[in-house]
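One structure is given here, and the rest of the page talks about it.
For chain A:
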Amino acid sequence: MRHVLLIEDEPNIIEALSFIFLRDGWKVDAHSDGANAVATTVQTAPNAIILDVMLPNRSGFEILEELRSLPDYKDIPILMLTAKGQTKDRDTAIARGATQYMTKPFSNAEVLKTMNALVGHAP
Partner candidate 1 sequence: MIGKRDQTMKRAANAARGQRLTDSALILPCVGMILFLLPIMWLRSSEVAPAAGIATSTALIYLFVVWAGLICCALGLALLIKRFGVGRS
Partner candidate 2 sequence: MLSLDLLIFVSLIYVAFLFGVAFWAERASDAGRGGWMRTPLIYTLSLSIYCTAWTFYGAVGFAARSGLEFLTIYLGPTVVLIGWWLILRRLVRIARAERITSIADLLSSRFGKSALLGGLVTVMAVVGTTPYIALQLQSVTTSISVFAMGTQNILSSTNIALWTAAGLAVFTIVFGTRNLDVNERHSGVVMAIAVEAIVKLLALLAVGVFVVWGLAGGAGDVLARIDASPISQWEVSTGRWIGLTFLSAAAFLCLPRMFQVMVVENSEESHLATASWAFPLYLLLMSLFVIPIAVVGLDILPAGSNPDLFVLTLPLSAEQNGLAMLAFLGGFSSATSMVIVAAIALSTMISNHIVTPIWLRARGQGATISGDVRSVVLISRRISIIGILTLGYLYYRISGGGAALASIGLISFAGIAQILPVMLGGIFWQGATKIGALAGLICGLLVWSYTMFLPSFGPEVLISQELIDHGLWGMQWLRPTALFGIQGLDPVVHAVFWSILLNSFAFVAGSILSRPSPLERVQAVQFISAFDSGPSARGWQRGATDAEDLLGMAQRIIGAAQAQNLFRTAAQRQGKQGYLPDPTPQFLETLERGLAGSVGAATAHAMLGQMARGSSVTVEDLMAVADETAQIMEYSNQLEAKSGELTTTARKLRDANNKLTTLSIQKDAFLSQISHELRTPMTSIRAFSEILQDPDLAEGDRPKYARIIEDETQRLTRLLDDLLDLSVLENGQVSLELRQASLRDILDRAQASANAGQHIKIRRSAGREDISILTDPDRLTQVFINLMSNAVKYCEVPQPELRIIVTETPVAMTVDFIDNGDGVDKANQDMIFEKFARASDHTKAGGAGLGLAICREIISNLGGQIFYLPGQRGAAFRISLPRD
């Protein structure tokens, strides 16, 4: 079962991503606030995460760091999305343990392909 958690604050982007992944047969959960993101992750137990950098109340980098510090989520695939488009952000993301990094706007097919590759699902 492919199960993705979308941590993203823009409702329209959540809608788009949900549509894409649902159509591809994924189970999709979404969370739109930085504060309780880790708790939601533990609750929903996804096997992949898409994480935005600019979130209200808590930055995506901090969430990433905390998730990586938990034994259960040390190796979970995490795709980071950012709209800032600076190489500094990419380095930070990789350094803190993101599995993949993509800049907004993205191609739907590419996100899907990347995520499927990350969870080891053959196309």
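The rule is simple: a residue touches a chain if its C-beta (ideal position, glycine included) is under 8 Å from a C-beta of that chain, and two chains touch if they have at least 3 such contacts; residues count from 1.
A quick word on the picks: all candidates are chains of the complex that A comes from, given by their letters.
Computed from a predicted structure; not experimentally measured.
A.B. asks: What candidate from 1 or 2 touches chain A in the complex under consideration?
C.D. replies: 2
A.B. asks: Which of the residues in chain A end up touching candidate 2 in this complex?
C.D. replies: 9-10, 12-13, 15-17, 19-20, 54, 56-57, 83-86, 103-109
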